[in-house]
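Apart from one protein chain that is not included, each protein chain of the complex appears where it belongs.
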């Protein structure tokens, strides 16, 4: 109830601070029989890991995950899977000053207000370091969705500050540090980031994630619609300020005759719905887009107050990402996987006896 | 788990179809001692009610709510509050045709896929008629938040199709059927709606809702952030396709030095965060914006398939809103109230002993 | 979270006071396609109903349940099922005196302490009248379990005050007002009850419920074991003070060599476990026994205090059951059904892909 558990049937309960002994989580509800080793989870952890390019923070966390339970003889057993990553590259000395200051746009002030105290080292619990566990847990979900249903989940960066992608080629996404699929944009992104870092400022980003291959029928109408749970998951990622499904805000200016996706015997002909109708998956690709605000930790001085309410000038001097959106793609993919597996299990709990009794039609394969 | 309950400590469990005997809900967890009568809930129900202007559906539902339990001698007792609205103006004959067809952009196809069957009369459970119960339940939350914490929740329409408000005056919002605060826009909206209805088409809309007066400290970090739960609540409203908090998608193009809201001894100086930092309320107004897609039921014929997979042409002939966004303002307000009361209770469960031990600073009062 | 919802996947959310407008509940998570009418639920409601013999309270409630939603063309649709029973035979005048007194062994004092106020008419929310909704909801669960899995749930009274059954014949249970299966005991029970009523006192009882036919595999180990959830369900019935599974307290004096139920190729040879091993059903009959305390409302004067803390003498003069245990059998059956259906759904959510891959062995058919 304190908000550290995600999901209802496939649950992830997370713990740990950026500068404590470890971060970890418990994944409960994973179906038995899934082949699983730590090596399955490491690739996405490495994609999220800091320090892999000059465009992210130069902190170096090994981020090697240990599976403590729930796997026996290489297969999940249906019992909870404990995951642990020991913290290594901490420089607590960097953070001593902020013990008494509230950094603007950070959670310092609100944690202090909520709990009457806070672990101020490196953001403590509010640090994005915690998202490594989401990526690890999401890796289990991704694997099960792929093996059991053939679901494929991919994401990419579609805009960084003012630079928006004009084209998209999936084959490029994993070849550059930005997860960008527009060949022409990549050099511009590099130059933009170099200038941004020089100025000591930071930039926002837009990330898209897409799930393909899921069947129709996932999602619980009324409050726990598939799109509502996706919005919950994405807005729960550090720095996310906005979420769209399908046409999103563009649907404000669409006419009904334009927005509605026609069904034909050959399948849907468009995907303004983003794969969700009435809160339930339609079998079309689920298409999600989100905005991440610029990193709050920047070298440019800013006005704030200290714990006594006095005015102070804050300068953040640690090693920070100039654009948190860059490393957000694997996190958003993981959260989408966690939503989908949860709804896959919820759906079959209630509807196991009627699943597949009705015909399914193809979705629009690409956007 | 089937998604018909909203909230964790202040819960709303909803039931009912548009053409069944009644719609209703159970509100559980309401603190005792709140003065409450059906008359407290009726004004918001009337604001949502169809048929109050020429610009909404001409169905006429009395929408008179009955309080069945949980109130004794005019005060809530802490036991569950049963709410009931009998359905009255149903014309089931209107819907017989759609029993075998899947209306495009409707939930017909996905309900059929999920459950193997569906109540096709008037959309059944997927009808927006169910939102009347959210408004009723939200009315209880609104009243408690106002009386206990002085929280004020208001909403308005900021765009309808291509027509976006250029100014905002709260005093106008309740004086026109669109909940619009831009005096110059109102006649344009009327004309636009008349033309839209003539063409038999529908339009999307953008709605904003704002909560003022809440203290810092509400929201559970990590997964159940206040903004994540708001996104869940809003995306769970029929037809909503996108949600923003504070600067929302505009934060993609902001620099960190521009986005961050300075704290000063006199209070915050801007509100790009939309009242939430690290998932916890900052004491600033909570600012939410959302997109509603155009109504799916339109008179213009569209391509679809029937339950056997054969191609059909669908024309929707019932009485439908040409813009569902128009009646969405009280629904969005209700959902925001439900999120806030839930987090108010969650916060004090864990933190009752430390609340108010730290100083609070003023927020930016208006947008 | 305020405790008015039972179950996790098949949930019952209950509302209503004994002297309010109605009692009701929402059943969420019922699989679609189950044939269901109010007539399916009425028999168990009639078995629980007061006033059907001289040995129960002479209040006369019609207890006719109305299905408000979730059923279409005679079949459940998978959407929430709203159930309602209007209150009819209330004599609020009977209860005016207790507004200021705390009746011993009642919930008057604790409700007042918890909520600062209470609906004192007929026990308000703490009245056993609320259990009618459990019986109605349990009727849906019973029907689904029977149709889908062939599960049969039955209960009987095995002791009333000092009178314990020495034999058990299922065919007798529904032929006497006590739900007793011991032919010789029935006339003794009648005489005992007549004397008890004359004295104005009340008596306790022991009730047994048994579920047969369920498969192995239901129950979630560690905290939500099948037996733990059964204990929760039974101890949550008004007046229940103790719960046993299988050998129960007798297992204290058993040796391990005596308690353990041997497995043979022909099946289990005994059932000390009561059908549950490690929190998971073994396929043997689930055997539950419980104690119900004597009715608290009796005509014999008792010492108590009033709301100001002053000593008072309390005499309860309304129409009350001299033994609440008599009407408890259908309630206990309903609760067992609610636990089982919930675990049936939980089991298949996680384990749908491995169910039935291993051989099952027969259980001991009778106790």
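Chains here go by letter, A, B and C, matching the order in which they are written, and residues are numbered from 1 within each.
Operating definition for what follows: contacts are C-beta pairs under 8 Å (C-beta built on N, C-alpha and C of every residue); 3 or more make two chains touch, one makes a residue touch a chain.
What you see is a predicted model, and the numbers here were worked out from it, not measured in a lab.
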Hidden-chain contact residue, picked from the options C:153, C:247 or C:286: C:247
Option touching the unshown chain, where C:28, C:63 or C:229 are the choices: C:229
On subunit B, residues whose C-beta touches the chain left out of the figure: 1, 9, 29-33, 78-79, 148, 221, 345-346, 348-354
For subunit C, residues in touch with the removed chain: 1-6, 8-9, 14, 102, 104-107, 109-117, 125-126, 130, 159, 161-162, 201-206, 215-225, 227-236, 241-265, 269, 272-274, 276-283, 291-298, 300, 302-305, 307-311, 346-347, 349-351, 354, 357-361
Positions on subunit A where the hidden chain makes contact: 1-2, 4-5, 8-9, 11, 13-17, 20-26, 28-29, 32-33, 66-70, 72, 75, 77-82, 84, 114-119, 124-125
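Convention: only the chains that are shown with their structure count from here on.
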Chain centre separation (subunit A, subunit C; CA means) in Å: 45
Computed distance of Cα centres, subunit C from subunit B, in Å: 39
Subunit A-subunit B separation of Cα centroids, rounded to whole Å: 26
Multi-partner residues of subunit B (at least 2 other chains): 1-2, 4-5, 8-9, 14, 114-117, 125
